[in-house]
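Note that one protein chain is taken out, while the other chains of the complex remain in position.
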Amino acid sequence: MSTEERKGQDTSSRQTRGAVGDQRLESAAQPVAPAVEAAQQVELTINGQAVEAWEGMTLLQAAQSVGIFIPTLCHHKELSDYGACRLCSVEVIRGRRSRIVASCLYPVEDGIEVLTESEKVVKHRKTILELIQTRWPWVDKELLEKYGAQPGRFEEKTDFCILCGLCVRYCSEVKKADCLGFVGRGAQRQVVIYPERAIELCYKCDGGKMGCRSVCPTGTIPNEFAHTGPRFGKKLPLAYPVKSYNEDNAREVLQTVGDWRMPWVRSQTMPGK
Amino acid sequence: MIKLLKRWKESRTMEQDLTKVDEIVDKYESNDESLIQILLDIQNEYRWLSKPILSRVCDRLDIPLVRAYHIATFYKHFSLLPQGRHSVSVCLGTACHVRGANRLLDRVTQAIGIEPGQTTPDEKFTLNTVNCLGCCALGPAMVIDGEYRSNLGAKELAEIVAGAD
Partner (left out) sequence: MAKLKSLLDLEELRKSIVAARDPSKLCITICSGTGCHAYASEKVAEAFSSEIEQRGLSGKIDLRRTGCHGFCERGPIVVIFPDEICYLSVKPEDVSEIVSETLIHKKIVERLLYVGDDGKPISNENDIPFYKSQIRIVFGDNRLIDPQSIEDYLALGGYAALAKALFEMTPEEVIEVIKKSNLRGRGGGGFPAGIKWETTRNAPGDAKYVIVNADEGDPGAYMDRSLLEGNPHSVLEGLIIGAYAIGANQGYVYVRQEYPLAVDNVSVAIDQMRELGLLGEKILGTGFDFDIIVHRGAGAFVSGESSALMTAIEGRVGEPRPKYVRTAVSGIHGRPSNLNNVETWANVPLIIKHGADWFRGVGTEGSKGTKIFSLVGKVKHTGLVEVPMGMPLREIIYDIGGGIRDNKKFKAVQTGGPSGGVIPESLLNLPVDFDELSKAGSMMGSGGMIVMDEDTCVVDVARYFLNFLADESCGKCIPCREGIQQMLVVLNRICEGNGTDDDLEILTDLGDMMRDCSLCALGQTAPNPVLSTIQYFREEYEEHIKNHRCPAGVCKELINYYIDPEKCQACMICMRNCPVGAIEGGKNIVHVIMQEKCTKCGTCLEVCPPRFSAVSKLSGVEIPEVAAGGIKVR
């Protein structure tokens, strides 16, 4: 399936699944009681509303328990909290001090005042959404409008993966398979597939539907697993080429192989080539 | 599918002597907390971290390959490609920068013929930039095989390149 077809076909469902917390919001309608029975109760205010929560809950859980919406991207109920997208940032006021924190990670505290839509928060969310758009242009339109994000404000990269880490965490924590992983650092950070494990395990993951694909908000993970050797993972590169290599031919093999690159391998294109 | 797997596993016979890898892992008592230290020693010994090396380390320490690859690509000191016999590092620290490190780098790249991060095709030189050598009085500074030099001109660089084996 070509890129354009995939874009046209699935964007609608992907848009709603993407950077919006609605679905999870419904299932989290009941207050989440932590496992420990004797947990301490904590009282805080969110957007002026008094909220009762238990020690150990995060601000996001507390907000969702009373139906307050906070947009999230890299957060997932079943996976560990990552805190990478910062879209869920809220303003926390304690006494005279105010700070911006990630609500998916910040533990509830007694007596704090939380603002989920303060002026600062709205401004920052706008900028974050604009930055996400540089990598993946099909961010949910409602969300963009709500925060006034303008597309095209920043230089675009459009390499589809927004590095939310959901696929990596899913494969590692839920499936315990480690077929996907991060490599590199900074803007060279990428998600890659490990060919040997992928060949052995992915085709039977979640009945062939592949769990990582079901959590990916952008559709970067291909929806069919082409069992034709190095051609799978067209959008997600492999961690290393399938072809074997040794010290003498490493440089040639590790460069462009097929239609993907490994920018994190230092000593790239040979001089003169 | 299974055929592909078999064919691929056969193609993976690589001749690389991994005894030193085992020795280094033994030195750290196969402790996965020492993964970074182990890889540092291996990088210094072999001058690169090939896939068989990383696979062996992961087998011995019982950790997923994902973790070793992330570490090997995260830290600057590790290389997934063989490094040259002579290492040349130009300091781009702030003090050297204001003293003209960029012009020194231009002269060095011209003399050796590669960009920072690259290795010459004959594997003689690997050129890197570093973020502070700590010899700010020598600025703009560079290190060639452990020897510190200051503000070398184009002629001196050409001599050094010609004289290296």
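Should a chain be cited, it is by its letter among A and B, assigned in written order, with residues numbered from 1 in that chain.
Heads up, the rule we're going with is that a contact is a pair of C-beta atoms (placed from the backbone, for glycine too) under 8 Å apart; a residue touches a chain by one contact, two chains touch by 3 or more.
Just so it is clear, the model here is predicted, and its values are computed rather than measured.
Asks: Can you say which of A:Leu79, A:Leu105, A:Leu201 or A:Val242 touches the chain missing from this structure?
Replies: Looking across A:Leu79, A:Leu105, A:Leu201 or A:Val242, the contact with the absent chain belongs to A:Leu105.
Asks: For the chain that's not shown, point to the residue among B:Leu65, B:Leu92, B:Val108 or B:Ile160 touching it.
Replies: B:Leu92
Asks: In the complete complex, which positions of subunit B touch the hidden chain?
Replies: Given the touch definition above, subunit B has residues 31-37, 39-40, 67, 70-71, 74-78, 92-95, 97-100, 103, 106-107, 110, 130-139, 141, 148, 150, 154 touching the missing chain.
Asks: Need a quick check: the contact residues on subunit A for the chain that isn't drawn.
Replies: These residues touch the chain not displayed: 82-87, 89, 99-102, 105-107, 120, 123-124, 127-128, 131-132, 134-135, 153-155, 162-163, 165, 182, 184-189.
The criterion applied here is as follows: only the chains that are shown with their structure count from here on.
Asks: Could you tell me the distance, in whole angstrom, between the mean C-alpha positions of subunit A and subunit B?
Replies: From the centre of subunit A to the centre of subunit B is 32 Å.
Asks: Applying the document's contact rule, which stretches of subunit B touch subunit A when the two form their complex?
Replies: 1, 4-5, 8, 11-16, 48, 50-51, 64-67, 69-70, 73-74, 79-83, 113-115, 117-121, 126
Asks: With touch defined as at the start, can you tell me which subunit A residues reach subunit B in the complex?
Replies: On the subunit A side, the touching residues are 168, 172, 178, 180-185, 192, 194, 196-197, 199-200, 203, 227, 229, 239-240, 242-247, 250-251, 254, 262, 264-268, 270-272.
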